[in-house]
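With one protein chain held back, the other chains of the complex are shown just where they sit.
The block that comes next holds chain A.
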Amino acid sequence: MATSAATAVQQAATKAPFKIGTKQVFLPNHVIAFIRPKPRQPPNLATFVVPLTFNKLDLRDYLYHVYGVEVTSVRSFINQPAPQRKKYTGQWFRPRAQKMMIAELVKPFVWPEPLPEEERDAFDYKMFSRMAKYRKDMEKQLYEKPDPKLRTQKPEPEPVVGLKQQVKEIIESGEWTNEKTLNVKWLDAQWKEVEKDIKF
């Protein structure tokens, strides 16, 4: 079995379009993420997030041996995050950097379109976006400077707007009706003032 594995390695080495190294890696622990390209990125460029220990040759060999993808060249860069403060102590620290590599593919690869919002029900997108909005509002309330406005600059509350409208109508028409039918006992015909009850 070992000899068959050795011959397989030998065959792969002869077939590979580049010179293969001698170091054999049996149980690698790397995790590589394939990233959606930027909107105007040509389809022969594929972006990956790789471990910081990776180099260009590693990615080339990895893609060829694991996924059978041929690559003509690899570009790499590191995204350095901004310093942050720790939650409770307030100590400054810099989060771990992230390495990205862009491989030039022999065969182009076009990514499928992103999932439209209507088809995200399985991910509970409505609740997700509501929560995101709430969180954003809370953050704004917490961390942004309050901007108290003068009463004249504020939009008028709804009841005030309604009342003003009614007043305007009354002034224009010059009359006012209650538009409510009163109970019979309150009508003038029913009402008799009892003078004897009034004592001065």
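FYI, a residue touches a chain if its C-beta (ideal position, glycine included) is under 8 Å from a C-beta of that chain, and two chains touch if they have at least 3 such contacts; residues count from 1.
By definition in this document, contacts and distances are computed from a predicted model.
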So one subunit is absent here. Using its UniProt record, which name fits best from "LisH domain-containing protein", "Large ribosomal subunit protein uL29m", "Mediator of RNA polymerase II transcription subunit 27" or "Translation initiation factor eIF2B subunit epsilon"?
"Large ribosomal subunit protein uL29m"
The one residue from A:F77, A:F93 or A:F123 touching the chain left out of view is A:F123
Quick one: say which of A:F18, A:Y67, A:F93 or A:W176 touches the chain that got left out.
A:Y67
Contacting the left-out chain in the complete assembly, out of A:K86, A:K107 or A:K140:
A:K107
Quick one: which of A:V31, A:L52 or A:I78 touches the chain that's been left out?
A:V31
Residues belonging to chain A that touch the chain removed from view:
1, 5, 26-36, 43, 46, 49, 63, 66-69, 105, 107-110, 112, 114-115, 120, 122-125, 127-129, 132
